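Everything on this sheet refers to the single structure shown next.
Only one protein chain is missing; all other protein chains are in place.
Here is chain A:
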Amino acid sequence: MRTIIPQHQKPDSDIRLALLVQGGVLLVAAILVYLVYGQASAMAVASGGLVALANSGLLAWRMRGAERRVDTDAQQDLRMLYRTGLERFALVVFFLALGMGVLKLDPPVMIAGFVLGQLAWLVGVTIRLGRTH
């Protein structure tokens, strides 16, 4: 079923706030770690944070793509959601394994950066949901 959605009913797709919060928190964390613990730890924190940022960026990209469609096929949305979930899982596993296994970054510090990035994403999304309702 295809329907044309009037402009005033188009959903607000601005999830940039959450991404900005995440990016800002990670930048500050990487700078602080660089000043206190040095370059190697800062690289590990930044890498972990970038994995979290890529994870949420993929979700935002898929969300934007879904919003561009004008059809109202809920089944297709559901398929897209499950596919996005799998893609994000694979992305996180691949990049964490790459950082810890191949690039030999300090695993606890990299995980700390990743966890910080995920928590910043949670906070950003919660702020956005608060603004929506």
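Basically, a contact is a pair of C-beta atoms (placed from the backbone, for glycine too) under 8 Å apart; a residue touches a chain by one contact, two chains touch by 3 or more; residues count from 1.
The rule is short, and it goes like this: contacts and distances are computed from a predicted model.
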Protein name, per the UniProt record, of whichever chain is missing from view ("PqqA peptide cyclase", "ABC transporter permease", "Sulfurtransferase complex subunit TusD" or "ATP synthase subunit c"): "ATP synthase subunit c"
Touch criterion as defined above, residue of A:25, A:42 or A:96 at the omitted chain: A:96
Chain A residues that touch the omitted chain in the full complex: 1, 3, 5, 9-13, 15, 18, 48, 52, 55-56, 59, 62-63, 66-67, 72, 74, 77-78, 81-82, 84-85, 88-89, 92-93, 96-97, 100-101, 107-108, 111, 114-115, 118-119, 121-122, 125-126, 128-129, 132
